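Each remark here refers to the structure printed beneath this line.
Heads up, one of the protein chains got dropped from this complex, but the rest are sitting where they should.
Labels run A, B and C following the written order; every chain starts at residue 1.
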Amino acid sequence: MINNQYSIFETELNVRPDDIDMFNHVHNSKYLDYVLAARYEQMDKFYGMSWQSFTEQGFGWVVAKVTISFKRPLKLGDELIVRTGILEMNEKGSHVQFEIVNKKTGKVASDGVFEYVMIDLQTQRSCKVTEEMISAYSI
Amino acid sequence: MINNQYSIFETELNVRPDDIDMFNHVHNSKYLDYVLAARYEQMDKFYGMSWQSFTEQGFGWVVAKVTISFKRPLKLGDELIVRTGILEMNEKGSHVQFEIVNKKTGKVASDGVFEYVMIDLQTQRSCKVTEEMISAYSI
Amino acid sequence: MINNQYSIFETELNVRPDDIDMFNHVHNSKYLDYVLAARYEQMDKFYGMSWQSFTEQGFGWVVAKVTISFKRPLKLGDELIVRTGILEMNEKGSHVQFEIVNKKTGKVASDGVFEYVMIDLQTQRSCKVTEEMISAYSI
Partner (left out) sequence: MINNQYSIFETELNVRPDDIDMFNHVHNSKYLDYVLAARYEQMDKFYGMSWQSFTEQGFGWVVAKVTISFKRPLKLGDELIVRTGILEMNEKGSHVQFEIVNKKTGKVASDGVFEYVMIDLQTQRSCKVTEEMISAYSI
């Protein structure tokens, strides 16, 4: 992962049998769900400003762009470490880098970047990230 | 399917590649999604009281119980006919029978019954189905 | 759950954000995936005859019938306990009861029964469960 001034956090996940596809690998689109699950946990556990607290304030985070490389297949029974870290965070949104590592081999299964924007849950339109939010996530 | 006084309607669906599981069959839980997709279409097309119109009135239909038999596997490339028909409809909810037929072979892949209750989207609690709704669905 | 001579085992799972549906509940079909994930873990951990060991011998377990009641919704952030136990196991297959409990409230979110048959992965047809397998699972 790219080394910069922001912290990198880890979440552990297990492959769920329903994630497996016709090739007996984790289906490609499920990797996006793993990154979401990791960010969801990390927002609460490490940043102290949870997904739920955004929801209660009337905000949600949606994905504007994903770049993802699939390097090695994940299989039934595999345990994963999902590492994520902010690359950029400003009033327009955030860029989050990630890598999904196979716990047994230590090798990178997938990596990439998610670009998020914040939306107002009422209007469903993107809106400005506040200074307080940027500050909470600038660790 | 059980023959009774209510109409039976059909929806055509294609297996989506992401529905395929480690056995190269449609994954068992996706059958429930096929029934939902069929009911969603049929509510609009045949009953004239769409899912959307319930949403606009502040109501939603949720599943209280499912009984489903898996008789023959569905595979990548298969085209399906999903037949559904009401068995019972009253102020407490509705019982809907279904069968999923493989279009090529004409054989039943799966059948069973969904029991639905209506919820108030605000309170998220079950509520009474109105006479007007029962009437619209009693065809 | 029904009390009988077979052991009941527990698996802990977290709701994944991609499991959430338009009602902001865990989508109904995902409950089947939670039961599968629990059985997958328990086959290895408690019965000592893992899913993987069946695969290596050329066998797989597929669902023939499911009866499932949805009693209370599960939501984003919920942690679950999935309890399962064999009701019947013979050469034709097994019947497995389950309940999914919300860890925070201790209340049952869903319960029911899965009926499994064993298939030969080559022929994709159901086949007899051996005495050795029945014995391993009769605990």
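What we mean here is this: a contact is a pair of C-beta atoms (placed from the backbone, for glycine too) under 8 Å apart; a residue touches a chain by one contact, two chains touch by 3 or more.
All figures in this text were calculated on a predicted structure; none of them were measured in a lab.
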item	value
Option touching the unshown chain, where B:2, B:76 or B:139 are the choices	B:76
Among A:1, A:49 or A:66, residue touching the chain not depicted	A:66
Hidden partner chain, touching residue among C:1, C:20 or C:87	C:20
From B:6, B:51 or B:137, residue that would touch the chain that is not displayed	B:51
Hidden partner chain, residues of chain B it touches	14, 16-18, 33, 36-37, 40, 51-52, 76-77
Residues belonging to chain C that touch the chain removed from view	17-18, 20-22, 24, 27, 29, 76
Positions on chain A contacted by the hidden chain, ascending	22-23, 25, 28-30, 32-33, 36, 60, 62-70, 73, 119, 121, 124
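Rule of thumb we're sticking to: only the chains that are shown with their structure count from here on.
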item	value
From chain C, the most remote chain by mean C-alpha position	A
Inter-chain centre distance, chain A versus chain C - centres from mean C-alpha coordinates, in Å	29
Interchain centroid distance [CA atoms averaged], chain A/chain B, Å	34
Multi-partner residues of chain B (each touching 2 or more other chains)	22, 29
